[in-house]
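This report concerns only the one structure given below.
Removed from the display is one protein chain of the complex; every other protein chain stays in position.
So that you can tell them apart, the chains are marked A, B and C in the order they are listed, and the count of residues begins at 1 in each.
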């Protein structure tokens, strides 16, 4: 047994207090104009253990899910294909390059995106889903994300429109993959990108992410005992979160925190481990890699205090 | 509790039998002429659990440690510097590129090698050790490696000479780092490279690597209870093995096997986890990434049979 | 005096005869479906010297101007800006990379396209023109191209539509430049790309290109004595044709042929030198660099026979 203690309200409060001290160091994402509107002083922490929820900070504040949705998109792809089948389109390799690296894609073996948690990989994943679900894709995704989060969610039209007009990098990656034949020539580019941008614009709270964390950490099963995803899919997702979940900071994150986790530029971080608890944090100020600055510090604190490190 | 069963002699025998079936798919490393001499049919598996050792296959066959020594070299660096200090010279980032990639180094942030387990990172590590220990460096390393392996080891003069004359790639990386100022201008290039090549040429057996695995997995303590390394150093090493231990296959390895591990082109793979057992495999035929082909299959088999996956 | 002889009908006929022998080695461009329809056996050669025109082969066959228009687009930019002003947006550097290289752009200094004759450079040029001429840009270009070619030209709607749907590489470059801030954030992407694709789809004949060659080679003056472009602009264009006119084959072309020239994937090659003659060739089969295979051989033959090499 690795965990030394269980989460307590007092510990969560201390963690959030610590997180608030660091909010000034982060920078709210500004490449998507709508994201700049977030209050950088928001800090939240949510835990589910033994069927009980513990909260601290602004756990009900809505923010966009952003890259965290990549975990769920890949899960949905895994409902339709095996990992080995998907590897023909997107790898499982962690990367030392930023999430929107063109060089990484250009130099990768056969030009396949190195993993599904970088932008190119997530776009390929959406393209595969669009091939299956066609014009129903966004509906299917919203429904599937709702199962992970434990309540019906929807996307923000404002953030979607903001993503759409400012996402030159994602269009670069998409057209590069079309050039290289990674994406099919007859791809409906605008439809696929719209689904991707809408997926990133789904509004969540820290509470929702703790629910998602619980599902991933309990081998795919909800707090109420219903199964959301297959046990094996949950394992693959936890593994990818461990190696690729925090962009090119994943290696440092493993050393400092040691809990598989996926972050989004909206400020959320969702964790996943075999230890069975649900744990998520939120604070919109980001570090230079695109991870929540205060969020990483809070997770580091909790990992050390409770012995959550899996390594 | 994740592990479902304990290792048994019967299971090890089945694993080795399986490993033997795969020997024909691997290719013995040929870029170092001396390595080609190994018998590709060798397969071995060694376990230490609850103070007891279990063996199957050619566990006493000597082979060169190769990249597995990078774990120990970085450990020795951590005896002298903190992780954060070392990050100025070598990162903690896993990589999607092969272990001798020049492009990766050329494009990496500030040209610092992305992690200590790629060649450039290990050479930087040796350079740091050489700065401290000067002409005694190789002696200090041999002594330190011996502590990890549980017996006095030495390097093979033949393999060392073979590495030395054929290692154009390592010289490329070294001079590139000198050009970029990552290595100091007055570096004694030949001395440092000799130490690196000699370290890679240290002769070990599968038994030795199981001992090393036990030390790493028992938070730095020997089977006889003596401490080899600090608990925190052991944790950092396990973490790096998880994210960077099997070259650009690390992400796939995590999904398929899920045990932190470090491989070497000599054919050995050493594992490390918090679950307390020592486990190492050996078979000299390599896959395209440079990992033991049969070794990976045996570990995959054992991980599935015993639930060793940490994710 | 470098030129040994003047062009004769007999020499042109021999050149075309030679060109026909090589048509089987070239490959008609297939990445733009409409281009595949060209007859690969077409070979043409047109010369204007001392006010007299000499023709051989299919000199009246229409084909699309393609990259040759980049010379005229840059000329139009030079009507509005100095070379030094334009260098802030597009360089003057020849390149060892293919015309649609993403890596070249990604790694170029400040991400500015290395020269106006690679696709990224031509797109930047069109964007600059669009800033000035807005919705009139295509009309201005058609008018300006007509002056160079000596008759009113228009573009092929079929080739334009074909370019538009198949030009993933050009969209990759455009969005990469938007990402890097080389192109302004509020760029009307579709309008600019349409102007670029339409410009490439302008239909010309070998006769037209000989006229263009004459203008460039006579310091900007038409056969009838009227000035088309400033003497200094003509010089800059000839220079860029010498160093960058035949893509990454420019260095080899200079050694083998030694006449400044610009090629297009439509199969045309237009030359320019201080020696005062107009000279153009056409044959749609291309070499691996995108230059007319037979065209290069005919120019090599004429250069040797007449001593046209400027070096």
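The rule we apply is simple: contacts are C-beta pairs under 8 Å (C-beta built on N, C-alpha and C of every residue); 3 or more make two chains touch, one makes a residue touch a chain.
Keep in mind that this is a model prediction, so the values were computed, not measured.
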| item | value |
| --- | --- |
| Omitted chain - touching chains that are shown | B, C |
| Residue of C:145, C:250 or C:265 touching the missing chain in the full complex | C:250 |
| Contact with the hidden chain (one of B:41, B:134 or B:179) | B:179 |
| Absent-chain contact - pick from C:57, C:150, C:220 or C:260 | C:260 |
| Contacts of chain B with the absent chain, listed as residue ranges | 100, 102-103, 106-107, 168-169, 171-172, 175-176, 178-179 |
| Chain not shown, touching residues in chain C | 1-2, 83, 91-97, 103-104, 107-108, 114-115, 235-236, 238-240, 242-244, 248, 250-252, 254-255, 258, 260, 274, 309-311 |
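Here is the rule we use: only the chains that are shown with their structure count from here on.
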| item | value |
| --- | --- |
| Chain contact graph, described as a line, ring, star, complete graph or other shape | line |
| Most distant chain from chain C by Cα centroid | B |
| Whole-Å separation of chain centres (CA-atom averages), chain A against chain C | 48 |
| Where chain B and chain C are represented by their mean Cα positions, the distance between them in whole Å | 56 |
